[in-house]
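This is the structure I want to talk about, given as structure tokens.
The other protein chains are all here in position, but one chain of the complex has been omitted.
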Amino acid sequence: MRFEEEKKELIHRLKRVEGQVRGIQRMVEEDRYCVDILVQLSAINAALKKVGYNLLEDHTRGCVSHAVSNGDGDEAINELMKVIQQFSKS
Amino acid sequence: MRFEEEKKELIHRLKRVEGQVRGIQRMVEEDRYCVDILVQLSAINAALKKVGYNLLEDHTRGCVSHAVSNGDGDEAINELMKVIQQFSKS
Amino acid sequence: MRFEEEKKELIHRLKRVEGQVRGIQRMVEEDRYCVDILVQLSAINAALKKVGYNLLEDHTRGCVSHAVSNGDGDEAINELMKVIQQFSKS
Partner (left out) sequence: MRFEEEKKELIHRLKRVEGQVRGIQRMVEEDRYCVDILVQLSAINAALKKVGYNLLEDHTRGCVSHAVSNGDGDEAINELMKVIQQFSKS
């Protein structure tokens, strides 16, 4: 149940981001001030980072913990470290 | 003319990002593997960063340079520095 | 044994960073070109990030995995997520 709630919440936030991206398209079309567009882009990136850190946490609590408990954590942690670095730099 | 080209290109890239965000919604709905979703999120962030750095460059070549040439650069550079930091951290 | 090797390697890299920070002090004293100093600063940050991601990996393979195996992962993962976000934003 809790899982379904989280999925809904996640999709809700992604729909909001989708709307924000469309909003930026309009700002570009209407020749709005660059700095205002950049502030909006920053807001979208921050929202996506938040979504990403939530997913990262779910993944660590779920898949990675299961793998570790089954004495099989090495590969799961390799993959986790790789995706953390990739995501942090983006 | 060149300016209209750039606007078109920018909107084209934002429409692509919009499609990618919808793609992630589908991935969440289909319970796809967290790490794959995170890799996709990283790709979107990277694309938005690229859009932002392009806007930043246009803004510096345009508005900021004009202000500087008119002996009026101080405030424009203040604003530029603020948005660079906000955007970089996002 | 392997642990002592890693410690040595880590301290070796931190001593190198210390030398790089002193190098930047000299560059400032000698009024070197700002952009060259910024490139050096970027190199130091990148080196420190590398040290940090190594520590993060050791910590996840060590402390966090132990806690998870002992059915006690919740708090360890909370702490891990917090430090990942703090470190990534720095």
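Chains: A, B and C, in written order; residue numbering restarts at 1 for each.
We take it that a residue touches a chain if its C-beta (ideal position, glycine included) is under 8 Å from a C-beta of that chain, and two chains touch if they have at least 3 such contacts.
All figures in this text were calculated on a predicted structure; none of them were measured in a lab.
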Interface partners of the hidden chain - shown chains only, full complex considered: B, C
Please give every residue of chain C in contact with the chain that is not shown. 7, 10-11, 14-15, 17-18, 21-22, 24-25, 28-29, 31, 34-35, 37-39, 41-46, 48-49, 51-52, 55-56, 58-59, 62-63, 79-80, 83, 86-87, 89-90
Applying the definition given at the start, please give the residues of chain B touching the unseen chain. 53, 56-57, 60-61, 64-65, 68-69, 73-74, 77, 80-81, 84-85, 88
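The criterion applied here is as follows: only the chains that are shown with their structure count from here on.
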If you connect every pair of chains that touch, what shape comes out? Choose line, ring, star, complete or other. line
Chain centres from averaged Cα atoms put chain A and chain B apart, in whole Å, by 16
Chain B and chain C: spacing of chain centres that average the CA atoms, whole Å: 28
For chain B, which residues are shared contacts with two or more other chains? 89
